[in-house]
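Here the complex is missing one protein chain, while the rest keep their positions.
Now for chain A:
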């Protein structure tokens, strides 16, 4: 990560540019889908939806299916990318992603349990959320020495807790083999039934995460000098660690519970953004959020149009799309 700490001059340009790109992708994602809908119907649906008028056939698709789905994509993508950026800074490890502390495996375990117990589909997200939070709490308990969090210990504890939970989920999956595909589909990410209500549930978690992480951007900058140096500069290193994990866990766990495990967005978006805007967390975090949202909405657009009217799991698209793009960046910048 030999990247200049700040590229202040480019900052407004980058934020403006990425904001514009985001808007374009959102418009495209609302306008295009598995059912072809003329642009004027789309606009009318948005107008009617906003003013609370009753919606006709195709307008329902625009206002009640596509828009909330795009909104959920934005929230989930932004949460994952921002948490990933924060974790990469906190652990000073380019391979860190938001799932590092066991959020994904905990959520997957909860979802598997809920699906195999035959609980109502409404109960899957809350059960997944609780299990995700518990698995992070267990990781933190295993890794802490008193009030101190040892970074290496945290990573290792997270990996082990994650592996144990994944093994448990896999065992459950094999026992309930007639529902194996449902579980499997959950672990590949799914935005199909994201409605306004679901997006509304994820929103506060995402906002809280964003606010906390943005407030932590200066301390995260200082932490890049090394824990010892940051400590000698008067930074409450342990408190920064706890708060970062808390913020990233809240937003990621909510995202995972409602959208399943969407790979790669949280890992590669921060790297892409860092190459564009530098490593200053005051810019890196919001730019990662915007880029993560854009990337996921774009991936979901492809997931629901490439094979329409069938759908692909969005997690597969993010990886197939993000992987080669990232490799390209990696080679070009060398």
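Some points to look at:
Operating definition for what follows: contacts are C-beta pairs under 8 Å (C-beta built on N, C-alpha and C of every residue); 3 or more make two chains touch, one makes a residue touch a chain; residues count from 1.
The working rule: contacts and distances are computed from a predicted model.
The subunit not displayed here is recorded in UniProt as "Iron complex transport system substrate-binding protein", chosen from "Iron complex transport system substrate-binding protein", "Helix-turn-helix domain-containing protein", "2-oxoglutarate ferredoxin oxidoreductase subunit alpha" or "Translational regulator CsrA".
Only one of A:179, A:218 or A:275 touches the absent chain when the whole complex is considered: A:179. The residue touching the chain not shown here, chosen from A:29, A:194, A:254 or A:291, is A:194. Of the listed residues A:29, A:65 or A:259, the one in contact with the hidden chain in the full complex is A:65. On the side of chain A, the interface with the absent chain consists of residues 33-35, 57-58, 60-61, 63-66, 68-69, 120-122, 174-175, 177-179, 181-182, 185-186, 190, 192-198, 304, 308-313, using the contact rule stated above.
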